[in-house]
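The complex appears here without one of its protein chains, the remainder shown in place.
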Amino acid sequence: SPIVMPPPRTEVVSIKFVLDWAIQGPQAPFVVALEKGYFAQEGLAVIVDRGYGSADAVTKVASGAYQMGYGSLDAMIEFNVKNPGKELIAVYVVLNNPPYSVITLKGKGINSPKDLEGKKIGAPEGDAPRRLFPVFAKATGIDPSKVEWVSMSPPLREPSLVKGEVDAITGFYFTGYLNLLALNVNPNDIIAFKYTDYGVELYGNAIMVRKDFMQQHPDAVAKFVRAVNRAFKEVIANPEMAADLVKQRDPLVDRNVELERLKLAIKDNMVTEEVRRNGLGAVDKARLERAIKSVVEAFNLPRTPSVDEVFTDRFLPPKEERTI
Amino acid sequence: MSKQSLSSLFVSAVKDYALPTAVFAGFFLLWEAVTRIFAIPEFILPSPSRTVEVMLANFPIIIRHSYATLEATLIGFGLSIVFGLLLGLAVGYSAIIYRAVYPLLVAFNTIPKVAIVPILVIWFGIGKVPAVLTAFLISFFPIVVNVAVALATIEPEIRDVLRSLGASKTQIFVKIGVPRSMPYFFGSLKVASTLAFVGAVISESVASNEGTGYLMIAASSRFDVPLVFAGLLVISFIGISLFLVFAILEKRLVGWAYR
Amino acid sequence: MSKQSLSSLFVSAVKDYALPTAVFAGFFLLWEAVTRIFAIPEFILPSPSRTVEVMLANFPIIIRHSYATLEATLIGFGLSIVFGLLLGLAVGYSAIIYRAVYPLLVAFNTIPKVAIVPILVIWFGIGKVPAVLTAFLISFFPIVVNVAVALATIEPEIRDVLRSLGASKTQIFVKIGVPRSMPYFFGSLKVASTLAFVGAVISESVASNEGTGYLMIAASSRFDVPLVFAGLLVISFIGISLFLVFAILEKRLVGWAYR
Amino acid sequence: MIELRNVSLRYVSKSGFRTLNELEALRNVNLVVEKGSFTSIVGPSGCGKTTILKIVSGLIQPSEGEVFIDGKRVEKPLPIVGMAFQNPVLLPWRTVLQNILLPLEVVEPHRSQLQKNRSIYVEKALKLLRLVGLEGFADKKPWELSGGMQQRVSLCRALIHDPEILLLDEPFGALDLFTREELWNVLQNLWLQTRCTVLMVTHDLREAIYLSDIIYVMSKRPGTVIGTMVSDYPRPREIDISYEDRFVEQMHRLREMIQVK
Partner (left out) sequence: MIELRNVSLRYVSKSGFRTLNELEALRNVNLVVEKGSFTSIVGPSGCGKTTILKIVSGLIQPSEGEVFIDGKRVEKPLPIVGMAFQNPVLLPWRTVLQNILLPLEVVEPHRSQLQKNRSIYVEKALKLLRLVGLEGFADKKPWELSGGMQQRVSLCRALIHDPEILLLDEPFGALDLFTREELWNVLQNLWLQTRCTVLMVTHDLREAIYLSDIIYVMSKRPGTVIGTMVSDYPRPREIDISYEDRFVEQMHRLREMIQVK
């Protein structure tokens, strides 16, 4: 491992960083970087706060309340198009595949995506899988207008599904799956249609930064990414350790549940074929271009941003440091 | 108090209409100025002009959702008035009930109603019922408190007028308690009606397919903050309209207290 | 009223302590019974026994978060008292201010405070300040209303006692307005204090790294509903404690009104 | 018949469970008001006259002793009683007329008939108002009346439901001499028609002798009965008798009875 050099005598840059959601297993890379002092070693004073959804995280970064944040690329693209002059840009993709999924239970009569037609799906209005459902529908050839949506806050989804209020829900797979387990649902009864399994080409969550901050403090951004990348590799190599640190950071969590969640995320969303090929954090430009198009279509956006507006690789550490 | 001249008539008219209008105008101007001077981005706090623009553009939708909210609010608020009045009478009348029930009420009201909405949703399904119930649950307490205080502080001299006739407790309620507590009852209605709106909106934002709460959540998840504020603006207008209804009722019913 | 015997003393003591305790016990028993009889799953409504169990297991954490909430609540509530009292005095004293400010206040209070928290966060950052401000913003209105009503309904006979001495408006406030409105002021404090808790918790649940609101959101996003209720229980207990403080103050300060 | 037997009353100031202090208002009061008679009580300010009326009306319970009305112990207020308090205590949210009608909304059998016979009752109230010289004030609010006018309204309210027992606490205290003398005769006539039992508190000795059959004289606090005087002028009495020597002499005697203490 590299020898830790004494940090160069530059001013300490402080970065406030907002997560997409609560501190849980899949957020481990940031927790580990923080708890192990990797940010500090890079000469950064970093504060990590929990978030309330990608849209909220994007807004908070754009508003200046935070310098950097973690959220889904689709939310960022939508925000950028709608708020010219306040754009964010992604610098490191953590979830190479988005965890978007439709989840249902055995006995609801839904065995393939096609069966969703004429059924009730529960989800928050702003839920990414819900809003990107047209992309999924297109990929699976179902008619999205034949689905009835029921709006509800995130924690109400799984109970509503179990109680029969709705026939299916959308959400992050690792969240929905584990929540259903917590509700004593037999794992064998859970049916999930993961968007990526059906050829939906989207990217998941990424580290985002406000453009003006990026221009003023390119070094800080690079250091931040380097620290996260370092932690990320450790998380993948040793999820048990990561779960311990998450528990340490937030004593209220159930370590084993978060470990489970993290493992699911690593398997499905973090370490994909593409990641093994290109290394952590990077994107495939062609795929990203198609993803942007899908998002623009699904959200009915007036403009299609270019790949360079959405992601920049200039802060990625050298590929060998990102390879697993 | 005893003079009435043209000039005083004019002054009253100005007080009645011009001043509140001016205050509102001032408020909106200030808001507009703040957003411009500090160049506050639209996704944080849209300017009122932009908000009104968006409001007009989406008027039918906003009205439809506002109507749903108004309906839930009014039903919940109606329940509040009935139960708040009854409970207030009971608590204000009997020191025993006061001691028995009050702490429980306080405990219940310390709980954010957001935490209760999911339970209501699970029990009553998504839609109107949780909104109505939330509006009710959030708004009855101020009514209870004020009616209870008004009853408990009836001067014994007044109470004795009826007691000396052998009046029952219920009669003392009706003949003295109720009219005497009217000014505070109306005061509490002002608080309760605004809370009822809040309750309905909160519930809609947690689980509903319609209503201003739903609209706000939907709009904000699309980064359409001006639409959120347009919804808030309409709700506020409805709130003020309701307030004006009370104000008129109040003037007719409890003018005696404001001599 | 005039008799005092051992038996009546005993009755008072029972009223004072035994009854509320019994009511609370009954409430918890009912809750337990409902969850058992209807076999209500834990993720909807955990039984009190389970809630208490979870509460004890996580006691230090819950206490830490509750403390943060209490702190935010008390500061916000303190601001409410000060500003609510001042605004209430202004509104209750001058019909002009009443007409000018009241509709604006009503409009503002019709807006769910949740919608305002994000703006506060943008301006003041995440943490204690938005919680304090939300607690303040949500709780000052009931105080304003009640103080204003109490002032506006002062009997002219009483007011004349001071006016005839050439007392200034401020003096009439202090000598009559304030003491006379005390019972309703305390009533409004009961409403306001519970609302302040609600405000703090709501703000914490939207933007904070600590406090009961944070705890609840964190727990509920993990489906740890018993922990949510444990947090609510502790908040309720704190709410009741605060209420008891008022009750004692009230007894000392406004006993005259409850003769 | 109203009977007070060995009635004592102590007012107790309490704070929570503690007794702060006691004040003995009445000590061993014995007093009888014959059915259909007109009885007055006179005595120094603060001697417990109002307290006696409140005890008779059942508003407060004696600390010791007992009160009987027609042989039955008084344990709570009775609807057959009409009371005019020392302060008029009119309800500010009601007009003068509505204030006068109040007892009818509470006391049976009027209560159940009020709806049906409202116009008859209103007529009666207006007649009473006319009798006390307040024609045309029926629709005013109480605070639009002068002190003496309020007191007269309060008298009407005590009379409206034809009570069998009428308790009057200085009913003419705020009235000028002439209005007062007019009202004496109004009251006398009403009483001669109904022959209800009247117990009146007054400070005006002339009033006491002019209106009453018996006058009780009370001592300073703690109040107790220290003398009685009979006034046996034939009825209807006219104001002129109060200038007769015998009347004036009786006033002097009454005066001395009080002064002795």
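By written order: A, B, C and D. Residues from 1 in each chain.
Here is the rule we go by: contacts are C-beta pairs under 8 Å (C-beta built on N, C-alpha and C of every residue); 3 or more make two chains touch, one makes a residue touch a chain.
Model, not experiment: these values are computed from the prediction.
Across C:R50, C:R64 or C:R163, the single residue that touches the chain missing here is C:R163.
The chain not shown here is touched by just one of D:A158, D:L175, D:C196 or D:I209, and that residue is D:L175.
Annotation for subunit D: contacts to the undisplayed chain at residues 11, 13, 23, 42-46, 49-50, 86-87, 144-149, 152, 169-170, 173-180, 203, 205, 255, 258-259. Where subunit C meets the chain that is not shown, the touching residues are 157-158, 160-167, 171, 175-176, 179-180, 182, 254, 256-257, 259.
Heads up, the rule we're going with is that only the chains that are shown with their structure count from here on.
For this pair, subunit A with subunit D, the centres built from the Cα atoms lie 86 Å apart.
In subunit D, the residues that reach two or more other chains under the touch definition are 143.
Residue positions of subunit B with contacts to 2 or more other chains are 44, 118, 122, 205, 257, 259.
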